[in-house]
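Pasting in a structure now, in structure tokens, and then I'll have a few things to ask.
Every protein chain of the complex appears in place save one, which is left out.
Our next item is chain A:
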Amino acid sequence: MASSSTSLKRREQPTTRDGDQLIVTPLGAGSEVGRSCVYMSFRGKNILFDCGIHPAYSGMAALPYFDEIDPSTIDVLLITHFHIDHAASLPYFLEKTTFNGRVFMTHATKAIYKLLLTDYVKVSKVSVEDMLFDEQDINKSMDKIEVIDFHQTVEVNGIKFWCYTAGHVLGAAMFMVDIAGVRILYTGDYSREEDRHLRAAELPQFSPDICIIESTSGVQLHQSRHIREKRFTDVIHSTVAQGGRVLIPAFALGRAQELLLILDEYWANHPDLENIPIYYASPLAKKCMAVYQTYILSMNDRIRNQFANSNPFVFKHISPLNSIDEFSDVGPCVVMATPGGLQSGLSRQLFDRWCSDKKNACIIPGYMVEGTLAKTIINEPKEVTLMNGLTAPLNMQVHYISFSAHADYAQTSTFLKELMPPNIILVHGEANEMMRLKQKLFTEFPDGNTRIMTPKNCESVEMYFNSEKLAKTIGRLAEKTPDVGDSVSGILVKKGFTYQIMAPDELHVFSQLSTATVTQRITIPFAGAFGVIKHRLEKIFESVESSTDEESGLPALKVHERVTVKQESEKHISLQWSSDPISDMVSDSTVALVLNISREVPKIVVEEEDAVKSEEENGKKVEKVIYALLVSLFGDVKLGENGKLVIRVDGNVAQLDKESGEVESEHSGLKERIRVAFERIRSAVKPIPLSAS
């Protein structure tokens, strides 16, 4: 529950710390793989990265720990790519929580997101109560999702962010967030290796202050892509050449497209294979083909060049397969089928049918989740349990050739070395793998300037950033650059995290704001002689200038250089002034004076008699008010001995002398705060120090 306390602290002023606090809390994918969701908070801005579901759990248990945060405080939610473990709890978060910020993902991600989740809802066999969301929620969420293009800079409430290509799958992005000059990079899943259709993850041109990076592959090293591809095609070629069948259980979207490209190309280059059919059994993938065919320009140059001739995603040698009933199982063939874990469905049906023939082969092409059959058969057991409960010998060859497009150790360490972030937070990796990676990275960054953290779910990482607030003084105020000791006064305008200081009359020039002057004119009935007013005014105000109005030739007075009193007619005078507190006051007293003349009742003398008595009363009142205000500010305020007030805040004690305003305390911050507060209170309740006069 580390983060719940931080959300309460948010309102506290950061004056007593050196720098502003930045908090990163994984709500999911902290020392685990699945349900990616990382919360980040800095200077009152809150960001959530990714919103996934844990594929191994169902119902609420699969969600990230959303109850650790207050969804309504989240300003921006950024989704890196369309995989279930990064995007699938989004409909829930958007529709069933108080979240009302903005959501961003790339165009391709949004297009596939809908298809994928609709499919997910259909396929997941859970009871209605356990359903986190339904198709309607997905459709509604589509309206709230905004799109962002790679490199496009978007600003929301002063949070600037943009995204880089991440490799991994189509539309995958790494987000760079800039809050008041502090940059945070969230990689999501990324791969630094260019493959058949995707670009490698870009290296951001700015180094981030914090890098939240995936660690799926831990310290493993991948074989080079060409060797993997060669192994892949060799196994297939030799199997079908011997009359065997090849089963490739794969997840419908993402890496499967890469495998299809490899197969289609291999078939095109090997005419002897032309008669051997390749089937791809996924209706979902068929639907998504349109997306792949459209967003060709966000793929790599290779594909773009091929696109110049014909669309490479229009496969020539691969035909779709809708169900096992349509499938005439005669002779050698290659079938790519879902689901990737062989839990059920078509891939399992085919596996059951083919597993006992040693001519056949099964290729596992990616990361396998713990507990699935695919994970089991990698260890090549003698027997497997079929779906109907019988056991059968496992004779078919099983190959594990990973195409999973996660950065391996070499890529991760070079990526981090190029970026040199002072803070590295590892997420999205098995706890053990993550620890190994952390240890190994420590040896790579031995200078000790790099912090590497591996928070568990809901464990907050706190960092402090000295955010210098820089202001730009512009316009007239900046005509002369001031020296030390000079004073600068003007309007400070804050927009997002930028500050500008300017002269008030230039406010409209440099900002969208404008200033106004309010001229007031009131007429007062007054039948007496104008000279009387002048006489009375001169008694009260220091400066009363008489003049004559140029237009009408009537006499006029300028009181305190602010208010013009004019005789409009025999029966009226008018007061004109430009609004500000002092002028308003001058005019009010002028009005009172004029009215008093009209009434001719000199009451002032009577009031003076009570003056002394009321002063005493006032003194008591003032004390009460001061006490009440201090209590409201600091809470624990008591009247101590020798008439001093004793104030206790967070265990610190301060003593305040009510008369002199002196404060005694060991805690300098508290002392300063009380001093300022008391001064303000005193100036409010005793606006005019009577003793001075």
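The rule is short, and it goes like this: a contact is a pair of C-beta atoms (placed from the backbone, for glycine too) under 8 Å apart; a residue touches a chain by one contact, two chains touch by 3 or more; residues count from 1.
In this text, contacts and distances are computed from a predicted model.
A.B. asks: Mind telling me which option in "Cleavage and polyadenylation specificity factor subunit 2", "Sodium/hydrogen exchanger", "CIB3 protein" or "Histidine-containing phosphotransfer protein" is what UniProt lists for the chain we can't see?
C.D. replies: Its UniProt record gives the name "Cleavage and polyadenylation specificity factor subunit 2".
A.B. asks: For the chain not shown, which residue from A:N275, A:N379, A:Q512 or A:S632 touches it across the whole complex?
C.D. replies: A:Q512
A.B. asks: In the whole complex, not just what's shown, which of A:V235, A:V493 or A:V685 touches the removed chain?
C.D. replies: A:V493
A.B. asks: Given the contact definition stated above, which residue among A:A56, A:V154 or A:M435 touches the chain not shown here?
C.D. replies: From the options A:A56, A:V154 or A:M435, the contact with the absent chain belongs to A:V154.
A.B. asks: Touch as defined at the start, partner being the missing chain; which of A:E265, A:D408 or A:E433 qualifies?
C.D. replies: Selected residue, touching the omitted chain: A:E265.
A.B. asks: Using the touch definition up top, pick the residue from A:I324, A:A410, A:A478 or A:L554 that touches the left-out chain.
C.D. replies: Of all options in A:I324, A:A410, A:A478 or A:L554, contact with the hidden chain holds for A:A478.
A.B. asks: Please identify, in ascending order, the residues of chain A that touch the omitted chain?
C.D. replies: Chain A touches the chain not shown through residues 13, 15, 107, 110-111, 114-115, 139, 142, 147, 149-154, 162, 205, 224, 226-227, 229-230, 233, 262, 265-266, 268-269, 287, 290-291, 293-297, 302, 305-310, 312, 468-476, 478-479, 481-495, 499, 501, 504-505, 507-525, 579-582, 591, 676.
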